[in-house]
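Every protein chain but one is kept in place in this view of the complex.
After this line comes chain A, so read on.
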């Protein structure tokens, strides 16, 4: 048993559901107790206009006693008829996995009766987390459809005429994934490379047989897609790129790697001119680093924490591109420690591998950086310690699904990140200066004082109990409640406000 207050990565089934619900026309059925279908928050976080294609086959007391029997099968065949999905993924949860029901048998029997393909998500709830499970599920679906296609000879292995790529790992509830995707499309268009498929994002599983047509695969985020890319490499000898094009330096590595893959296929392209133009004119961040603004950032310290992809990328940018001293850089993707260590150790004093937020909180307090780049949790730690924080990675909040265009990858991404970094530091500076010069000079201004002096100086008293009650009202409306209650008391000639007067005022003042 482990005492836990907060987790950076969710349970395994969330990963499976993120993959399933990102494909087009794929339905997930969770074998789960009531309330475990909390994944439906997708419609809130992503403000999705469609119903999330996830339902539950409820495990209740009866199931516990007798087993699911026909229930799971009925739920699968019912969903098959109602929604006509191409694929149904039966998703075990931590609860159902210890019941040790023969779910694969249910899948077998249900597939006899349904038009949809049916598979059982193969993830161990006590060994893998959300990210590892998403990686595995994506591989599982791809492998299922490639085998199917190979059986009925519909596999398309002929390479496309022009160079083309599969982008693997764009999922729902991914950190800025959909903005990144727009930027990636633009980048590949500029490089004159066609996009064969984007997985799993809104792609139909019936298109998967043409995955091998692409010249190479690209995995933008390490957390999801590497297993699939390795599978495709093994089966079809497709090379893949796992360099994340976040930051100018990484973009150049990424593009050079493409250039090399093309050269291996006897296509000689030189992207040097393109890179120069983009760096000079599209991205402002190289110039920004030279501008005198950025001189102020020299010697400033930062700490970085997040998933492996984003934490590593931001660490490199801070160190290489903005000359900021990174005291430590860390990730909660402990399963990917080796890669993370190699990727970041040159760019920071210390590499941290942990999924314990309290450890991170203490470390931040101890190292006292000028700015934090982390997840929502680090943002709150920063609030507590009065250190500014830029959010660079999941876990996500609704505010991490901005309406405006905010990619992290590509050239526009470099602009966004430069703003994010610069704003985090200047805000900290501004606060510091304000404090140094005695704060906002308006703080004692009359508007903050008592609200009733304007009324003919007749003072209204508050009883002790009423005062306590007032203090329980949330701060942002307390002033209004105080003012309204006092006006109400005066209008009714009450000399003292006690609880009764307070409640009476609440009942009688409308709006």
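Observations on the model:
Rule of thumb we're sticking to: a residue touches a chain if its C-beta (ideal position, glycine included) is under 8 Å from a C-beta of that chain, and two chains touch if they have at least 3 such contacts; residues count from 1.
The rule we apply is simple: contacts and distances are computed from a predicted model.
Per the UniProt record, the chain missing from the shown structure is "Light-independent protochlorophyllide reductase subunit N", taken from the list "2-oxoisovalerate dehydrogenase subunit beta, mitochondrial", "Claudin domain-containing protein 1-like", "Light-independent protochlorophyllide reductase subunit N" or "Putative cytoplasmic trna 2-thiolation protein 2". Shown as candidates are A:108, A:127, A:156 or A:280; the residue that touches the absent chain is A:127. On the side of chain A, the interface with the absent chain consists of residues 1-7, 10-14, 32-38, 40-41, 43-44, 47-52, 55-61, 64, 75, 82, 93-95, 98-99, 125-127, 129, 377, 380, 383, 469, 472, 499-500, 503, 506-508, 510, using the contact rule stated above.
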